[in-house]
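One protein chain is absent from this view; the other protein chains keep their places.
Take a look at chain A:
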Amino acid sequence: MSNRPGYGGWLQGKTVRKGGASSSHSNTRSSTPHVQSTSSTIFGGGIKDPSGRVTEYSSMEDQCPVCKSDRYLNPKLRLLVSSCYHKMCESCIDRLFTLGPAPCPICSKVLRKLAFQPQTFEDLEVEKEVAIRRRLAKEFNKRREDFDDLKEYNDYLQEVEDIAFNLINNIDVPQTEAKIANYKAANAALIALNIQREEAYALALREQEDLDRREREARAAQLVQEAEQERLEREREQNELITKLETSQKDAKKLVAKARASQQKRLSARTTEKSSVLGGMGFGMDYAKLLKARTNKAKTSIPDEPHVPLQDDWYGYEDLYVLRPSYDDIFSEAVRKDREGIMRAGGYMVEEAWNRALRSAVAGLELEPLVGLPLEPSSEPTIDTAGDVVMASV
């Protein structure tokens, strides 16, 4: 499974547990319960994502409203949604609808077994709205070009929206359905034409993607080739330099410097070439712009310096002692023997303790001894240079 957070699974059409028992939504990555069907019927339909798969919603709190069975009692519980948008579990569906159409136990609308679909969204209102809008979008697919002016187009959109609203909220359903049927009959030709257009557009999109992919591959191949060429060139230069050093009378240092300079020049030429290629593609516009802004800023201000591991000389007097691989140390005997092996597994290192002891022992060795200072004790606590109170000075 991928380690990416939540969103990956949904896009890939896997079964994703949304919500569920955990409280932190952004970080739920526990294993998803696999939905196993206990029914012999295969329930089709549901909200399909672009790849044609249905992502099924399930959570730890699922409970069948009909038989009250929940995921705790029945880990294989699978809830399906009826065409009247009521949930029930597979076994209830089998029990109630196997002998033919029967009323829904919740709203008593007559249902068939095949009217049940898997659930995609947590909220059934959303489920319903998405289904209705998908259905409408198939038929009401006119575009801006199909209208003479903007007002007409807007009126059309308004009407579609009204129809959607009515269907979603169960207002005047028969009239609305009649309206849809009328529209369908009146615009059959245009609808078919627009479907064709959509398909053509999708095809063009796919071709474009294909083209991009091939281009990327070509670019990768070119990069490999370039690297190879670079390697060859470097080798050649190296050889040249060696022969020159053998034969020429000139100063060796100068020759090496010259060779290095030419190499540097070649490298920088290559990188500028590459960056100009990179600038035009790949990242989104915003990203490119941001990057450009940053590089521009970078040019005007302080240059980046090469990495220096430590910016102080702490390890300058490391040579005052050498840590031996082992010491005869009764205090750490238990650790070194480590009968259960738990200290090793836990990562405790005796070396760290030894190193600490040794460093503490040698740390003050280089300090000058205090000589020539007056030894009489002062009567009052004084404050030293660091601002610490000296309670007693001996």
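Here is the rule we use: a residue touches a chain if its C-beta (ideal position, glycine included) is under 8 Å from a C-beta of that chain, and two chains touch if they have at least 3 such contacts; residues count from 1.
As a working rule, contacts and distances are computed from a predicted model.
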Missing subunit (named according to UniProt) among the choices "DNA-directed RNA polymerases I and III subunit RPAC2", "[RNA-polymerase]-subunit kinase", "Ribonuclease P protein subunit p40" or "Protein transport protein SSS1": "[RNA-polymerase]-subunit kinase"
Selected residue (touches chain absent from view) among A:302, A:322 or A:367: A:302
Of A:42, A:99, A:310 or A:367, the residue in touch with the unshown chain: A:310
Residues in chain A touching the chain absent from view: 1-5, 22, 24, 26-30, 287, 290-291, 294, 297-298, 301-307, 309-311, 314, 329, 331-332, 334-335, 340-350, 352-353, 356, 380-381, 383, 387, 389
